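Okay, structure first, notes after.
Note that one protein chain of the assembly has been removed; the remaining protein chains are unaltered in position.
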Amino acid sequence: MSVIREEVLDKYSAKVYKNRKEHVITVGEGNPDVVSANTRAIPGIITQRGCCFAGCKGVVLGPIKDAVIIVHGPIGCAFYTWGTRRHKAIADERKGEKADSYLEYCFSTDMQEADIVFGGEKKLKKAIIEAMDIIKPKAIFICSTCPVGLIGDDIHAVAKWAEEEYGIKCIGFSCEGYKGVSQSAGHHIANNQLIRHIIGTGDKEPVSKYSVNILGEYNIGGDGWEVEKLLKRCGIEVISIFTGGSSYRDIKNAHLADLNLVQCHRSINYVADMMYDKYGTDWLKINFIGIESCKESLRAIGEYFGDIELKARIEEVIADEIGNIFEELTYLKSKLKGKTAALYVGGSRSHHYQLLLKDFGIRTVLAGYEFAHRDDYEGRTVIPEIKPDADTKNIESITVEPDPKFYKVFLSEEQKNILKEKGILLNDYPGMIQDMDEGAIICDDLNHFETEEFLKVLKPDIFFSGIKDKFVIQKSGFLSRQLHSYDYSGPYAGFTGSVIFGNDLLMGLSTPAWSYIHAPWKSNPCLEARLEVEEYA
Amino acid sequence: MSVIREEVLDKYSAKVYKNRKEHVITVGEGNPDVVSANTRAIPGIITQRGCCFAGCKGVVLGPIKDAVIIVHGPIGCAFYTWGTRRHKAIADERKGEKADSYLEYCFSTDMQEADIVFGGEKKLKKAIIEAMDIIKPKAIFICSTCPVGLIGDDIHAVAKWAEEEYGIKCIGFSCEGYKGVSQSAGHHIANNQLIRHIIGTGDKEPVSKYSVNILGEYNIGGDGWEVEKLLKRCGIEVISIFTGGSSYRDIKNAHLADLNLVQCHRSINYVADMMYDKYGTDWLKINFIGIESCKESLRAIGEYFGDIELKARIEEVIADEIGNIFEELTYLKSKLKGKTAALYVGGSRSHHYQLLLKDFGIRTVLAGYEFAHRDDYEGRTVIPEIKPDADTKNIESITVEPDPKFYKVFLSEEQKNILKEKGILLNDYPGMIQDMDEGAIICDDLNHFETEEFLKVLKPDIFFSGIKDKFVIQKSGFLSRQLHSYDYSGPYAGFTGSVIFGNDLLMGLSTPAWSYIHAPWKSNPCLEARLEVEEYA
Amino acid sequence: MLNYTNKKVYERTALRINPVKTCQPVGAMYAALGVHRCLPHSHGSQGCCAFHRMFLTRHFKEPAMASSSSFTEGASVFGGGSNLKTAAKNIFDLYDPDIIAVHTTCLSETIGDDLNALITEMKIPEGKYIVHCNTPSYKGSHIDGYTNMVSGFINNLAEKGDETNGKICVFPGFVNPGDVREYKRLLNIMKIPFTMLPDTSGVMDSPMTGKFEMYPKGGTTIKEIKDIGNCTMSLALGLKASEPSAQVLEKKLKIPYKSLDLPMGVEATDKFIMTLQEITKEEIPYSIEEERGQLVDIMIDIHPYTYGKKAAIFGDPDTVLGITAFVLELGMIPKYVVTGTPGTDFVERANLLFKKFGVDGCIAKESGDLFLMHQWIKNEPVDLLIGGSYGKHIARAEDIPLVRMGFPIIDRYIHSYVPLVGYKGAMRMAEFITNALMDYQDSHCKEEDLEVVM
Partner (left out) sequence: MLNYTNKKVYERTALRINPVKTCQPVGAMYAALGVHRCLPHSHGSQGCCAFHRMFLTRHFKEPAMASSSSFTEGASVFGGGSNLKTAAKNIFDLYDPDIIAVHTTCLSETIGDDLNALITEMKIPEGKYIVHCNTPSYKGSHIDGYTNMVSGFINNLAEKGDETNGKICVFPGFVNPGDVREYKRLLNIMKIPFTMLPDTSGVMDSPMTGKFEMYPKGGTTIKEIKDIGNCTMSLALGLKASEPSAQVLEKKLKIPYKSLDLPMGVEATDKFIMTLQEITKEEIPYSIEEERGQLVDIMIDIHPYTYGKKAAIFGDPDTVLGITAFVLELGMIPKYVVTGTPGTDFVERANLLFKKFGVDGCIAKESGDLFLMHQWIKNEPVDLLIGGSYGKHIARAEDIPLVRMGFPIIDRYIHSYVPLVGYKGAMRMAEFITNALMDYQDSHCKEEDLEVVM
């Protein structure tokens, strides 16, 4: 067993050790490497994880700009998810249809004690009436928080009432915070409702020869826009993005795209899967974070569509993009090469960013996911092996049937086999581990204690994580960069995004303030200072 | 003799008393009241006066926007007159001719020791070359500061050279700080050169039936613009303003106006006088500060031109302007009535503002001028009585002959007599005293000591003065408003200006901060505080 | 920006839009961080704890350490007792705090977990403590949560001994560490021995040393809290956030108290200082008089820029009332004064201030939100916004400068290190307000009106 891992887990009580040791592995020691994931955090152990509501409202639904999302519950949950995730959006018009953006707004029923005691459905209805009166949205989403589930408010009945009353789309999301073990449960709940209620309800056909959806791209710092721009340059139409900068208006038409591109596997794989089942839409696990990854992803798309012209255009775009950044990239590489990094992010970024770091010659010594499942680490082949536990069983898993009207097959089995031979996996994700070096550590649900310990042992040059541990790491004297919010920088996606990322790292590493951490008199003993004053004169 | 006056002058030594008692009078006690003025300040007595340079460059020339004014001397004098007086201006085009505005710039030869020792003419020439190369102005003014006169640099020769070299207007102003006894000397020097070198050199005829120049209006806080707007509404064309917001371009054409309106008598009366001699242009002492004054001034202009249509238009404008401010004015009067004021400003404002204060029912208890002559207090009839002393003799006084080409007579003697009967004084100024109440105090060159003493004795509600004594007054617990800079407010001229002024006073008087001057524990003796703690519970 | 906010003011009774409050637990967490070697613990779903830590960290740019009972669906059905027990064991084992401060969430409150009973049953290591309080998210706001936690410390720890300790207990209100430091500076100048509860200075503004300290040097010690029962009196600063705790202390241990507004601006600080004087019965030192005189000097100096300017002020009740009082002292008009925290005395107290300064047409609102305030602004605009970061959308939409004061400020730095309280705090407020108004003038005036001297 890895010495490092043991050093870190050493201080745990037997019970905690037993739990945590399954979540912490050293790559290459297991063969196959198995990472326990998507299990409960241990009470009292300071996890960085959030809840089901955060995954549903905060991650998947929040970015949908033209839906009024009413958080049904006490005020806190609405407040904490108000403008705090950088999923950018702008009101716009596409194909003659406008989409507003309500992202600057925070809507809540602000439940009071009486609502808890006597039930909150009435207030929720009234809130919808008020929202319709003031904002007049085309879609309203209702997201429940903890007490709503307990007191038994039927938000779905209210949603149904609203649809009938106003002729709008109104969907309930029972995403109470206590469901599941992390944000992951919320993703699943959101995915289910999207496929049930929205995807397939639109009728705006693509106007270009090749069209795609981008799944699991939340437009943090403008990433989604960057990717969309890149695809447009290649001549590929983006029908909808799930869900960064996107809209109810666009997502309705997702079923009309030729192909789904999956960026964040964890949060959106249910939609990808179900669209495959329902509409026959293939999905391709792409990654627009990192230069090599961008190239590979674009080329894979080219291969999928198999069009020589398209492939040529893709090569041109790649050459042009690389040309633009080449000089800066070379400089950044020269500065960043040989550094080490640790990554602890949500469900996919820890994987994606390792590839970008590799572009700069930065080695990953530790990586972990906050709310991943085993397949995110080990690849989807492991899915059948995963035994559902009590917590996962509580999250509804739905199955869909082929849609009689829209089901279509884009590639023949033969074509798919050719792709496979070219190394292009369709409808599959091989997981993070396969891209990691032997000896690197993987840590699922990395908690505060382990963060402190790993810092001491691994001493990475850069530690990527989130806001809650950022300052713990920084106070310990290490560069900490948030990979959820990009520390308010970005975009990091695409070719130019890579350079922005590299510059941010270089900035963090070169900031002179690091050299002032220790007061000079600490290293300059008082004795030495006891020189005679006359000496200066 | 006035008790108040004696109380204030009491602490002086015999020698100082002898000097100062001539400068401080109580209105109504003299009959006629005589105020010693335009004499030297006593060394060591903290006067608020400035110097000749301040009067020439700072007051009269500074506002001329399209002349590059090169201060020839060490850096200080240029620096202190850079943007520190609020004579607003804007580059514009009139009658097809553009005028730049260089007011954001400060130009100086920044003389160094070597220039003092070996002479500064060479550097001055070089400075002009550089100014021509960079700015390319149509006019350059050279203003000398103290050492220039002593070392004998011939700035006028340099100016002549520049005119020949570049075909521009270049004028030297020998306005060394030590000349005269106050800014007044500088006004005179500036006036002389304006009439010698600029007025009469232009050829842009008025386009309107009636045209005027406004003399002694420096557009502080936009006053000049306000007045010009008012005259325009009445159908009167303003050819040039001396010198607020004005330009070399416009002043050239001053001789083509029908009438000169004199706002600040002190600083510009030489030009008015000399234009009367040279071009036959009558001048009218008007005052656009104060509501009644504005009315009177406009009506006097109407009478001068004697045109029924014009007079009707003037009445319309007056009615409209009054209508606009009536409500606010009534409110302000109700709030300000009965207050008392002291005024110590430059050369004419102390007079003008008394009239505005009177509009609000505010009584003036003390007024003084910083750099006035006796005629500013007592009226121009006193001029023949004034005996020139050593200091005044040093300031060149020029006489002009009627201009063969441009001399014209606008009104016949008969018409002038009719005006006189209507109470309209032409080419004359009756001075400040005639507008003051009996018993009010007049203090010429009010110094710091007297300011402190008068505050104690008179306790005015408002003390108007300048920046140097503002905080002395304020620290003493009295409202102090700057009447040179309007405390960065304004315009105060015209009808709406009166309301702005009134609001500023009300603001100053009502500011809650005044009530916090004394810490409450000062009036709340410690003893009283020695209550038992239990009492609060 | 905020394009869907219309002018028509609509009386909403159900839909909260753009709140000016958040839920109780985050306040409780902040209060608990002000106790030395204390780990705040959130009894509920782990999302709450994550959100609160995130928010506190974003405001203070400091680690906000806290743990959670990590409820899952099972705990939500069967109660969180075993989660809490496990949590406490793990916390003491691993993070070794001297005290765990447990607060509830809407989840555990709705279930009805009886914390008192649960904790009484637990085995707590020798010399260690677990305190608790109830912070139902569906009542009041984060300010109530803060107060409840402070009261929780008193209820759980404070004891009456045989004799007085000669100290006063100071409840600082929901303020920044910089404010607490300013209180302490003034108390020290006035030579008054005190216990500050809580004391977030040294914790949420701790220095960079290259070493992470889970429990930094700051915070009220357990010993001090226990000893509060022997204080001569308590001083509650901020009627909303502090008075209830002072009342608890009085009720439980008969410690008399005096309540004051947050010492913001001249008069409120005067009252604070004079109260201190009443306690010490000593002369107020010149240095305080000098600070005060400097502030008043500045206020008179700047009045042409502040007088008559209209402000919309939003945030937490005590802070908003403190700012309101100060802007009135500056001659400004606090046109809209809004808190999201419920409590009708807020409106009464604001109205008293309006009346005292004779300003007309000002509106105060408790349980209000920014959407409503923005609608008011659309109907009658203001010159300045004063409040937290969430005012920035309105600022941009209406081109009104925003001066950031209060909580939360998540888009700026350094604010938490420096006070708004005391004469020094008022000087800072004056500077920020004046700079904002003058910067606006400089950037919006016509070119020819740009003033070099102001």
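Letters A, B and C mark the chains in the order given here, with residues in each chain numbered from 1 onward.
Assume contacts are C-beta pairs under 8 Å (C-beta built on N, C-alpha and C of every residue); 3 or more make two chains touch, one makes a residue touch a chain.
Source: prediction; values computed, not measured.
Peer 1: Considering all chains of the complex, which shown ones does the missing chain contact?
Peer 2: Within the full complex, the chain not displayed touches A, B, C.
Peer 1: Which residue from C:Met208, C:Leu253 or C:Val359 sits in contact with the chain not drawn here?
Peer 2: C:Met208
Peer 1: For the full complex, which residue in C:Val296, C:Ala311 or C:Leu420 touches the chain that was left out?
Peer 2: C:Val296
Peer 1: Given that one chain is not shown, which residue among C:Ile124, C:Met214, C:Met274 or C:Met438 touches it?
Peer 2: Selected residue, touching the omitted chain: C:Met438.
Peer 1: Hey, which subunit B residues sit against the chain that's not shown?
Peer 2: Contact residues on subunit B toward the absent chain are 11-13, 16, 40-54, 70, 73-80, 82-84, 91, 100, 102, 104-113, 115-116, 123-131, 133-135, 145-147, 149-151, 176-181, 390-391, 394, 448-449, 452, 466-477, 517-518.
Peer 1: So which bits of subunit A touch the chain we can't see?
Peer 2: 82-84, 86, 88-90, 101, 222, 474-475, 485, 487-489, 504, 507-508, 510-514, 516-517, 519-521, 524, 526, 529-531, 533-534, 536-537
Peer 1: For subunit C, enumerate the residues touching the unshown chain of the complex.
Peer 2: 1, 58, 61, 202, 205-209, 217, 289-294, 296-298, 300-302, 305, 389-390, 392-393, 395-396, 410-415, 417-418, 427, 430-431, 434-435, 438, 442-443, 447, 450-454
The rule we apply is simple: only the chains that are shown with their structure count from here on.
Peer 1: B-C versus A-C: which has more C-beta pairs touching?
Peer 2: A-C
Peer 1: Find the geometric centre of each of subunit A and subunit B from their Cα atoms only, then give the gap between the two centres in Å, rounded to an integer.
Peer 2: Centre-to-centre distance between subunit A and subunit B: 70 Å.
Peer 1: Nearest whole angstrom, what separates the Cα centre of subunit A from the Cα centre of subunit C?
Peer 2: Comparing mean C-alpha positions, subunit C is 34 Å from subunit A.
Peer 1: What are the residues of subunit C that contact at least two other chains?
Peer 2: Residues: none.
Peer 1: Touching two or more other chains, which residues of subunit B qualify?
Peer 2: If we look for residues of subunit B contacting two or more partner chains, we find none.
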